[in-house]
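Notes for the one structure printed next.
For this view, one protein chain was removed and the others were kept in their places.
For reference, chains read A, B, C and D in written order, and residue numbers begin at 1 within each chain.
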Amino acid sequence: MNGMIKFGYLIPLLPLIGFLINGLGRNILSKKAVGIIGSGVLIASFVCSLFIFNQVAAVGYKTQVLFLFNFIKTAGLDIPFSLQFDQLSALFLLVITGIGSLIHIYSTAYMHEETAPHFARYFAYLNLFVFFMLILVLGSGYVTMFIGWEGVGLSSYLLIGFWFGNNNYNNAAKKAFVMNRIGDLGFLLAIFWMLSQFGSVTYTGVFEKANTIPVSVLTGITLLMFIGAMGKSAQIPLYTWLPDAMAGPTPVSALIHAATMVTAGIYMIARSNALFTLAPISQNVVAIIGISTALLAATIALKQNDIKKVLAYSTVSQLGLMFLALGVGAYTAGVFHVMTHAFFKALLFLGAGSVIHAMHHEQDIYKMGGLKTKLPLTHFTFLIGCLAIAGIPPFAGFFSKDEILTAALNKSVVYYILGVITSLMTAFYMFRMYFLTFHGNFRGTDDQFSHVHESPFAMTLPLILLAALSVIGGWVGIPAVFIENGHLLADFLEPIYAAVQHESTGMHLSHSMELIMMAVVVILIIVSILAAKSMFAKEGLKEEESSTFGKMLENKWYVDELYNSIIVQPVNHISSFFSRIIDTKIIDGAVNGVGKLIHFSARQMRLLQSGQVGSYVLIMVISIIIFFIFQMFWKI
Amino acid sequence: MPITEILFWALSAAAIIAALLVIFSKNPVHSVLWLIVVFFAISGHYVLLNAQFLAIVNMIVYAGAIMVLFLFVIMLMNMNADQEPNKSKWMKIAGVLSGGSLMLLLVASLKNSQAIAGGGDAGIGLIQQLGKTLFSEYVVPFEISSVLFLSAMVGAVILGKKEKNLTEADSTN
Amino acid sequence: MPINYYIFLSICLFSIGIIGVLTRRNAIIIFMCIELMLNAVNLLLVAFSRMHHAAAYAVDNASLVGAEAQIFVFFIMVVAAAEVTVGLAIIVMLYRNIHSVDINFLNRLKH
Amino acid sequence: MNAIIISAVWGVLMMYSGFLFKSNRNINLLSILGVLILIGVTFHEFASGMPLLLIDTKGMLFHSNFGLVFLLIILVSTLIYFILSGKDIQLAGKSSSDLYALIFFILSGIAVVAGFRSLLMLFIGIEIVSIPLYVLAGSDKSNLKSNEAALKYFLMGSFSTGLMLMGIALIYGDVGSFYLDAFSTGFGVLTPLKAAGLLLILASMSFKVSAAPFHFWTPDVYDGSPSVFTSFMATIVKSVAFFAFLTLFDFGFGKMHDQWKTIVAIITAFTLIIGNITAVFQQSVKRMLAYSSIAQAGFMMLAIFAINTFAKQGMLLYFAGYSFATLGIFAVLTKMKDHSIDAFNGLAKSQPIIALSVLISLLSLAGIPLTAGFFAKYYMLLAVIREGNMMWLVILAVLCAAVSVYYYFRVIQAMYFKASASETALEFDPNFKWVMLMNAILIIVLGIHPDLILNLI
Partner (left out) sequence: MFAAVDNFPALLIWLPLIGGILSFFLNDAKSAKSSAIIFSASSLIVLLVSLNFTAKEFIALNQVSYEWLTSIGSSFGLYLDGLTRTMALLTAIVFFVVFILVPADQYKDANRFYGLLLLAQCGLVGVFLATDALVFYLFWELALIPVYFLSSIWGGEKRIRATFKFFIYTFIGSLLMLLAILYMYNKTNATSFGLGAFFNLKTTADEQFWLFIAFFIAFAIKMPLFPLHTWQPEAYEQSPTPVTMVLSSVMVKMGLFGVLRWVMPLFPLAVKQLNTAIMVVIAIGIVYASLVAIYQDNIKRLIAYSSIAHIGLMALGMLTLKEVAVVGALLQMFNHGINILALWMIAYIIEKQTGITSISKLGGLAKSAPVLAIFMVITALANVALPLTNAFVGEFMIFNGIYQFNKFLAAFAGLSIIFSAVYTLNMIKNVFYGEANSTTIQFSDINKTQVLLFTVLTVLIFFVGFYPQPFFDLFSDALGLVLTRYNS
């Protein structure tokens, strides 16, 4: 153990300390103090992460594990609590603490309307989230990952339901938690399976033996893990919680439901690439689920009017693309997209937050319009974000998305085509939102319009920084088409995949072919942006949706209703049936029935006691007769 | 057929018939009288069995004292007429059936017993022998039975003493 | 004379007594039937006494075997006398209270 | 042996005490003195192994240690009975001295039963116990219920005596002797004569201990008799009947155990079921206790079924635990006008000490640990388990014990959890309270340390 890594535990510890201070001192601390502490610990953590990254990035760096203590060491279980510092975790560290810091700073302004205790509570939750997220990515084994995994779920639950006075928000929080739990159960089962197969749940312990395990077992394990990832990263069928999660404060959506937590599933699969690579069936499942989710969410996003909902579905869609990347074996591409997506999606959310802040919590884009002039900075950064997500070169999204599409093409044309369609839709709905929000005429009340103003510096600073990152963030992964060996990220992450032999199947494209396809896609994207502009830049009021298809989209394919009728309602009915009928009538009825039976027989039996001497003697005589027969003639 | 056997059958028949008449007589006084007949028949059997002392005692105590007491009580209650309402028919049938089957069962289970062997007798049934045995071997139970009599006596006195104010202290049970 | 005959005879008497107890309602008659049962027992005991004595006499002609049964009969008579005293006292007491000795009227106590 | 004489003599003394003392209190004291003397004498016989007066009974009576301990338990119960219920005896009849005399005569009979080794003694002993009881049952002459109870008891008791005598006669016919130790001649094979006799005696003994289906007299007689004598019948007399039962089937028919135990098991099962289940429905505590006495008899029948060391030890413990507890409850019941369960409502508030004592008594009857009743039941169960091959009987017994909790706890619920409806609180003599408490403590002590009795034998 050398260098900064000795102190690696500080990275998660600092946010934890922040959480404790803010949480316990919430009635004492002023808002300013809370803001400083909350953001300060994260910035400190970020600085530490920078040092760590620096060390990890050095040539010839070997993965280091920082052992803290034995979590469970008994009865054949040996689960240490230790942190692993390698390229993957270092990268995630930077993203989490970096964007986390920005969002903390942003929040100090955004949440300023809250009273001090609630303000402190907010920062405490946020710090807690970062703590768990760091545990998730730093943990050196699946159990540690799981601790963080459920922890972020908890923080997400707490933050979605932050305004607990509103029961819709609480329901959204509950939904998020429960859906995550469904996934978590899968993950947990995967852990148990691994424990029984590998006898260990540390990454090193597992990956070492991965080659010796039958493929069927690996398939099972990886599929169960993927169920966990579905829950956390909002993939079909467990994606419906994420749009609802927009009930939380917008910075939370930016941090948790866009930039970091929801990418935990990608992290998990990227981390377990050694297992997934050996289980092609699982990979295919991942890819199929990924691309389906991407498409589905994109279609829904086309018709959403809530600014945050659009972003939420876009997140789901982008996450689907990342899974596609993982599914086709392009782990680097997946991780790359995580990173760029973190930049521009955080930017977009914060921008949306800025708009919402300015509009006094109005989120319907049909009630906005023409905000370009009022919010120049927000508008500018938001535009960058949109361009980045649409995949216009040289913005960040272009590079990562392109890499995914290329990898998809390598695997199957279908993936590629569907991926392209998704990208086109993405560009379309993002710019629909952009134009509806910032162009055209203001559609709200005049009173609202007069109050619209640019956000304070604490909010615009993160926007600017993130906008910058959205521009340059992709340059770490320039494909070989442009610059040979330009893919710094791939080189950086290479050791993570060392254990796996890259087997490239399918066709290999020549550079020229690749360039052409790239150009075609970009042109198509631009066309769809223009289409959006023509349709929405001057758009007036919202039209009533007439086509069935449009209604379907507007109502999100009725998936929530479907779930409600095939899962939620049945469970409630079964529950009530069990409680009212089975428990009280049948089981307890049987118990009470025994008592009633005794009562009944008591009532009957006491009729024998007729009070008549004659019948008493008669019964005596008859029983003597029976005893005689029994004793004398019943020779058994 | 030796005379003892003839006597046996005659006495047995008398005893059983009289016994049946005891239970089937409507008039309690008749029952008492028939019961006395039974006792006489049994005393006859005692004589046949060389239990002369018991034969006498049976006549004196049972037929003489006890049955007179019964008769006395019946007379006291003025029950010489037939005034007993019939018990329900089923009860009677059940009673006869069960009593009869008990008899059959006992007979069936005891049918394989041995005969009385020999005919000799050291005269144990005579008063002299019995007296000796009673006051040597059985003096303790004899003395103890005095307690029995004492308590019976006290009991009869307690129950017989006249008490005034009869109250129907009969509440619901 | 086989002992069976005596056994059967006394069982007959005994059973008749039982039948009487079962079929009659008059407490005094029932009591008399019980006396009949006791007499059946007495007869049986005497018969057995005779039987055992005869068997013992064949071995030892001064044997007193069998006397105990006759003593027992004697005690039964004693007890019967005592019982009759108390029993009749009870019946008389009851008669004084309800002017009946019908046992079917004894139904205040039940269930 | 000495107890027989002394109690008989004391009975006579009590008879005349009515002339000597005008105060009922003195009569009561005299009776207590008599019991104390009896206890002293019996204890002396037990401790020294020699009675004060040595009388040759020709082997018809033999007071073993077992019998003497039994007698001691009975005498101690009687002492408690006299102390707790002395006043009520005087209320039951005008001539309390005569009633005391009868009780002493019964004690004399009990002493006979405690040592019988001959059927003749058994017969006389049981009759000495029974005949005064017929009188006691009817001692409330003006009460029709009491009359009825007396006649029922008398008729059925005589009937069962007839059955027993027939049984004795048949057995005599087979073995030619009335001595118990002669029964097992012929290598313990049940000849038809012996079997018939055994069954008849079994029926009549079952009647005496109120085992089903010969139990029918019990509820009616217990209910109809004056409570103070019900208490005596249900405890002391029942113990005696069981002791006779046990001695007879142990010494007399013990060698033939295998041939009659099935029948006894059936009787036991019937008794347990009928006693416990019928008690559930009773509204009157007195009648409930009558059924409970049947139920408890069912448990004691387990000892008859098993007849082994555990059974005999446990039987003594059972006598003690059952008698003390039942005497306590009856003593309270006697002092209450209303015998329904509701009459106990709120007793814990108005009379905490009485309620506590009754509570402990009830717990003991239910067989809750740390009361004498627990170890009593424990021994019964253990005895049957030791006997083997009859697990169904044990399980049945246990389930019935659970049912018994139901009706005993109804009284507890009334006392502790329900509020009293009536304004007038029951009044109890302070001395009575303390004796009740002592009785309860005795039950607890036996429950914690049953060795006190067990080590005696």
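In this text, contacts are C-beta pairs under 8 Å (C-beta built on N, C-alpha and C of every residue); 3 or more make two chains touch, one makes a residue touch a chain.
Quick caveat, the model's predicted, so the values are computed rather than measured.
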Touch partners, limited to displayed chains, of the chain removed from view: A, D
Touching residue (missing chain; options A:K32, A:K73, A:H451 or A:H511): A:K73
Contacting the left-out chain in the complete assembly, out of A:D86, A:E150, A:E403 or A:E514: A:E150
Among A:P117, A:G205, A:P237 or A:G370, residue touching the chain not depicted: A:P117
Residue in contact with the excluded chain [from D:L99, D:M256, D:A303 or D:A401]: D:A401
Absent-chain contact - pick from A:V47, A:L185 or A:V471: A:L185
Where the missing chain touches subunit D, by residue: 310, 363, 368-370, 378, 381-382, 385-386, 391, 394-395, 398-399, 401-402, 405-406, 409, 413, 416-418, 449-451, 454-455
Where the unshown chain meets subunit A, residue by residue: 69-77, 117, 143, 146-151, 154, 157-158, 161, 164-167, 170-171, 173-174, 177-178, 181-182, 184-185, 188-189, 192-193, 195-196, 571-572, 574-576, 578-580, 582-583, 587-588, 591
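Keep in mind that, in the parts below, only the chains that are shown with their structure count from here on.
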Top chain pair, ranked by number of contacting C-beta pairs: B-C
Central chain of the complex, centres being mean CA coordinates: D
Whole-Å separation of chain centres (CA-atom averages), subunit B against subunit C: 5
Length of the line joining the C-alpha centres of subunit A and subunit C, rounded to whole Å: 98
Residue list for subunit A, restricted to those that touch at least two other chains: 606, 609, 611, 613-614, 617-618, 621, 624, 628, 632
Junction residues of subunit B, two or more chains touched: 87, 91, 94-95, 98-99, 102, 106, 109-110, 113, 137-138, 141, 145, 148, 151-152, 155-156, 159, 166, 170, 173
Chain contact graph, described as a line, ring, star, complete graph or other shape: complete
List of subunit A residues in touch with subunit D within their complex: 595, 598-599, 601-603, 605-606, 608-609, 611, 613, 616-617, 619-620, 623-624, 627-628, 630-632
Subunit B partner contacts - residues on subunit C that touch it in the complex: 1-9, 11-26, 28-29, 31-33, 35-36, 39, 42-43, 46-47, 49-51, 53-55, 57-58, 61-64, 66-68, 70-71, 73-75, 77-86, 88-93, 95, 97, 101-102, 104, 108-111
Residues of subunit C defined as touching subunit A within the complex: 18, 21-22, 25, 30, 103-104, 106-111
